[in-house]
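Just one protein chain is left out here, and the rest sit where they should.
Entry: subunit A
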Amino acid sequence: MACLCVGKCFNSVEWREMEMEMELQNLLSDLQSLTNLSLPDPSLHAPLRKIQSRVDHIANLAKAEPVRRSKVKDMSAEVVDSNPYSRLMALQRMGIVENYERIREFSVAIVGIGGVGSVAAEMLTRCGIGRLLLYDYDKVELANMNRLFFRPDQVGMTKTDAAVQTLSDINPDVVLESYTLNITTVDGFETYMSSLKNKSFCPNKQGSGVDLVLSCVDNYEARMAVNQACNELSQTWLESGVSEDAVSGHIQLLIPGETACFACAPPLVVASGVDERTLKREGVCAASLPTTMGVVAGLLVQNTLKFLLGFGQVSPYLGYNSLKDFFPTMQMKPNPQCSNVACLKRQEEYILAKPARDAAAKAEMEAEAPSTEEGPLHQDNEWNISVVDDCELDGPDTRSSDVLPEGLTHELPTADEFKNALTSEAPTNDNDDLEDLRRQLEAINSA
């Protein structure tokens, strides 16, 4: 199922070009044989020569193929028109990026090659990313043409194949892997997981085989599948989305165990039950704009570059409200009662690693500022003011917030109690046989 598209596939346009060339050749040889005949009327020679030169001219025009650049071995900072990376390497000279060429070591997986994913893929390709893994099961449609990237002549191709076709032309240095599959099905998910784990591109890399996963899907089920895979693999990922009314969007950084996972905070529709039209997806008449999708793709890839190349700050959450040009940011801690088991495991690991993390942070701080004075800033501390770490989890506040004012009770049990209730009930059903139940249903079905 996983197609490693490195070979050249011909599309309809290329076939037409080849056919045209053949026809021109035939026309030329027909003309040649005509002039070779000793024509009775010498006045015909001049117009024949004229026709011949015109056909020659057309043949030359058709032969002029689009220029395809060859691969580049090393990224050069040399400022010449023929260097595809000179403007990117200049980021080093400007003091923004320490070592831009590292980008060739990175692998990024993009799930969903639609309005946001395809543009993000093009941006990363033009930046010279090492490897891109592309996942989608859809085909290009004319209804997609209000967005960027895909062209009308690609209608009918799978989005992954069409993307590989365009991207490999833009930058042949990028290793492209395309996976035409649905990650929410059991088989698709299996292939997806093993493709993320594959380390053949960079064998001595820590963790999984990719550096970042970008979720550019348009529905809740697929986001939950990306979330599941990343929680299990402890893989950092960036989520992106554009609202159904096409005027707002967001990106979110998800580090398993450290920040909220996608299942930690249920979407607004589930939590509030008020506005249930916010998470609808494409197909049921959702609106879309190339502008909003372009902005979100830009924010997504900008943060991808910051994350990979280690410059600036990666936003934990960045919203985009285009009606008011408002960009809210916020941070979400993981939910200790998250329904995702893998998320809870990552949270536990993260809490256990806190002492080591603190020590590392302290060491780094000391290394950065060895000259600063260690003594107290103020000799007299009249009010006994002291600085405490507000990241401490086990403060007295977390307990007191559980206590309700007099007269109020919780209607629903807490998550822990609920879990116990479930496990105590489960074993009572164990003596049933699956085959037996299957037969029972079949019997009722055929009755």
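Some observations on this one:
The rule is short, and it goes like this: contacts are C-beta pairs under 8 Å (C-beta built on N, C-alpha and C of every residue); 3 or more make two chains touch, one makes a residue touch a chain; residues count from 1.
We take it that contacts and distances are computed from a predicted model.
UniProt lists the omitted chain of the complex under the protein name "Ubiquitin-fold modifier-conjugating enzyme 1" (options: "Elongin-C", "Ubiquitin-fold modifier-conjugating enzyme 1", "CDC20/Fizzy WD40 domain-containing protein" or "Mitotic spindle assembly checkpoint protein MAD2A"). The chain not shown here is touched by just one of A:138, A:153 or A:245, and that residue is A:138. The residue from A:103, A:176, A:225 or A:296 that touches the chain not shown here is A:225.
When you scan A:16, A:54, A:69 or A:438 for touch with the missing chain, the hit is A:438. For the chain missing from the display, the contacting residue among A:75, A:181, A:263 or A:295 is A:263, taking the whole complex into account. Listed by residue number, the positions of subunit A touching the unshown chain are 138, 183-186, 189, 220-221, 224-225, 227-228, 263, 266, 269-270, 273, 276-277, 279-285, 339-340, 411-413, 417-418, 420-422, 424-426, 429-430, 432, 434, 437-438, 440-442, 444-445, 447.
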